[in-house]
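Handing you this structure, nothing more for now.
A single protein chain has been omitted from the complex, and every remaining protein chain is retained in its original position.
Note that the chains are named A and B in the order they appear, and that numbering of residues resets to 1 at the start of each chain.
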Amino acid sequence: MNVLDIKDLTVEFPSRKSVFVAVDDVDMSVEAGKVLGVVGESGAGKSTVGNAVIGLLQEPGHIAGGEIFLHGKRIDNLSYKEKRLLRGRKIGMIFQDPLTSLDPLQTVESQLVETIRTHLPLSAKDAQKRAVELIDSVGIPDPEERIKQYPHQFSGGMRQRVVIALALCAEPELVIADEPTTALDVSIQAQILELMKKLCEERNVAMLVITHDMGVIADITDHVAVMYHGDLVEYGETTQVLGAPKHPYTQSLISAVPRPDVKVDRFPVVNYIEKAGTPQKHIDISTHWLGKSRDYEQVAGPLVQIRDLDMRFEVRGSIFPSQRKYFQAVKKVSFDIEQGETFGVVGESGSGKSTIARLITGLYHPTGGSILFGKTELTSLTNRKDVLAMRRQMQMIFQDPFSSLNARMRVRDIIAEPIKFHKLASSNAEVRQIVDDLLDHVGLGAQAGQKFPHEFSGGQRQRISIARALATRPRFLICDEPTSALDVSIQAQILNLLKDLQQELGLTMLFISHDLAVIRQMCNRIGVMRNGELCEVSDCDELFEHPKHPYTRELLDLMPSLELLSRANLETV
Amino acid sequence: MPYVSNEEAKAAVQDRSGHQVAPGRLSKVFDSDMFHSFLRSKVTVVAAIGTFILFMLAFLAPWVAPHNPFDLASISILDARVPPVWMEYADPRFLLGTDDQGRDLLSGIFYGMRISLIVGFCSVVAAAVIGITLGLVAGYMGGRVDTVIMRIADVQLTFPAILIALLIDGIAAGIFGGVDREIFAFYILIVSLALSFWVQYARTVRGSTMVEKNKEYVQAARVIGIPSVIIMARHILPNVMGPVMVIATINLALAIVTEATLSFLGVGMPPTQPSLGTLIAVGNDFLYSGEWWIAIFPGLALALLVLNVNLLGDWLRDALNPKLR
């Protein structure tokens, strides 16, 4: 018998102008001991399904139609009090961000005990005993000691284990996990997923996992529901849906997922969600203003040579040097970037990969080492004119499309700023022409210039960022996680655009990402970073097929296997 | 951390339906959520209209007031302490009665409100300029500059504005010793109010600046090579103005109250250029002898003015706070 049955569920969010249908006539069900994945890109309505089941839809959202059954008993029409008793007791919930899900002022024990005693008729002492058992069962060492601690004393992964213990503490029949591993690093993600799968089987709990990540789906789910703009487009066994998708959206979504096992030349274009931007006007780069970036003085050997680069940040300041505490973000890192290649840097959060990007662009000043760009030593530049000349040659694309553009400036002014600042054009009319051409070239169209950034989607904003970066005619482009905040289908488009631009303009690129699959698709050579140190540098295929450093092997092993995924539509190299 | 948060997803959805204000386009302003929230709150609409009327009465006082309280020729001591028209012994020429020197109270209130508002506006602008500049510099530069500015702010924050204004006034009186204080009263007031209120702007602007400066659009500007001063002025300043507007509105109310308090205490505007506070101070002496209107009416006018401005400020704060939507 199914633990959860959702029948014809429709959820609406009325707004001033219209009614937004977040979930439209959706059916799905989960059996005990099984995992159902709900996958989709942003705006698909997948989180809304979970919130509707547990009865915590955010105002003014409400269930406009359909029924939800738990063990055959209808639960969507219960009173507020009845729904509250269901939460925690019958349905447990796991949130996305373990850092904010726990009350910072209460010990882990008191949060567990209060939840246990709310739902089960246990004495304080028995509840305590049970809490310790739970903490033990989610794999936290020294449960009796650690349970007395406060949330801030746990690391992110450990906190997520506490959250899981809290969700399970009254033996619920169903657990809803909303992006349970999205905020975690790859290595911890794998452990948490394994733990969830194990607990689900051992305790015969039904689990609803909501995620945007095909890797998570492939890893732990038995069934999968693919959602797109509130509609359920495909639903079935995971192997079936991933291996032989029927719906065109699922097909294009799967083909857009970057995979570590196959190298493709270009990502298949997904036209399903957003018009894939193609240049609306063909520009002959060789004669255009943009093409002059090829005119830089050629250097023999690598374009960028980094030697013994060191960076430490002061964590605690003090007037006494002995009292100061430092965090060593980058330790003695050395590598070269050849002209015209894409050099990838991969690592988990805190590995120092973004710091390297900021050191090269001059946002931070290194505490040691040297950065040679062409023939110029960047760390010893003092003359403002020389600094500006260097700045012009290297530009950067940032991670967050929502904060990387100034919300108060029009797109045209954002892109024109570097051109005007570096006096790269002789007249305002010429600047205007260049901006229009750039917007055309990144696939937005010149008319986008008069709008403000908030009128664009994440992917479109990332295109604006790229246009801005190109506006100084750089020869070296640093991409710091340029697509990690984007949906996969959009990611594919942006990565294609970057590849095209690199070829046309002969750019040298430094590509930073936490995602090995993306790195494999984009880079010629790769450096692996961990805790500020560079473990290994090797050619792309070599790294994936014959990793040398144990950490690289560990990272590769932890990657969710995507072998289930259909290989249709892929143009392999 | 590289992930798509729910907030971002929501923002993306919201953005695609284009629900926000594009500055400079009137039609979009009228269609915006902000304008809508304004219309939905009836209290706010009433407050806006009330504020507008009071501002008009104050600034157009020479034209709308029935009498000119500064025209000595038209004032007669025989008309002193006439009660409001609905009471016994009233004079129909004086709607709200007269003060101890025979000046029409209603006209006095209009003119007094004018002085209160001018002092309020000037001090708010002065405080904002000082506070925004120091806040931007402290937040953007960080380090020693930040420590020094913020320590000064901390020390000052331990004292309420009124105390600081009183002290500055006392010091000014000491410095200008023999000189006729009335000439300087207006400027001393503005300086003391501005110096009492700048901290709030500085702290808020510093806080927002520290958030903004780590955002990637600022880093992008730095990568382009744009100098700090231009980054602060062109990129950061427009993005931190939202909270500044809220503080300025609430501070206008506070400045009017503080000015009135100082004048009431006898260290603000002199009786020759009476603000609302001065009028109340004068009237206070007659409270016990039954001539209550001399103090109460200017007091009510002051309360009404401040209440309306506060209501607007309150709404503005909620409307600009995305967390409370």
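By definition in this document, a contact is a pair of C-beta atoms (placed from the backbone, for glycine too) under 8 Å apart; a residue touches a chain by one contact, two chains touch by 3 or more.
Here is the rule we go by: contacts and distances are computed from a predicted model.
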One chain of this complex is missing from the view, so tell me which of "NADH-quinone oxidoreductase subunit J", "Glutathione transport system permease protein GsiC", "Pyruvate dehydrogenase subunit beta" or "Phenylacetate-CoA oxygenase subunit PaaI" is its UniProt name.
"Glutathione transport system permease protein GsiC"
Options A:3, A:52, A:102 or A:257, residue touching the unrepresented chain:
A:102
Could you tell which one of A:69, A:150 or A:296 touches the chain left off the display?
A:150
Among A:29, A:48 or A:115, the residue in touch with the chain that has been omitted:
A:115
Of A:68, A:86 or A:147, which one is in contact with the hidden chain?
A:86
Please identify, in ascending order, the residues of subunit A that touch the omitted chain?
54, 56, 84-89, 92-93, 95, 97, 100-107, 114-115, 118-119, 149-150, 152-153, 163, 166-167, 169-170
Can you list, in ascending order, the subunit B residues touching the missing chain?
151, 154-155, 157-160, 162-163, 166-167, 169-171, 173-175, 177, 253, 257, 260-261, 264-267, 277, 280, 284, 287-288, 290, 292, 295-296, 299, 302-303, 306-307, 310-311, 314, 323-324
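Convention: only the chains that are shown with their structure count from here on.
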Centroid of subunit A to centroid of subunit B, CA atoms only: how many Å?
45
Looking at the complex, which residues from subunit A come into contact with subunit B?
16-17, 20, 42-43, 47, 96-97, 179, 182-183, 212, 349, 358, 361-363, 387-388, 391-392, 394-396, 398-400, 402-409, 417-418, 421-422, 451-452, 454-458, 465, 468-469, 472, 481, 484-487, 513-515
Report the residues of subunit B in contact with subunit A in the complex, numbered from low to high.
1-6, 8-9, 11-13, 15-20, 22-23, 33, 36, 215-217, 219-226, 235, 238-239
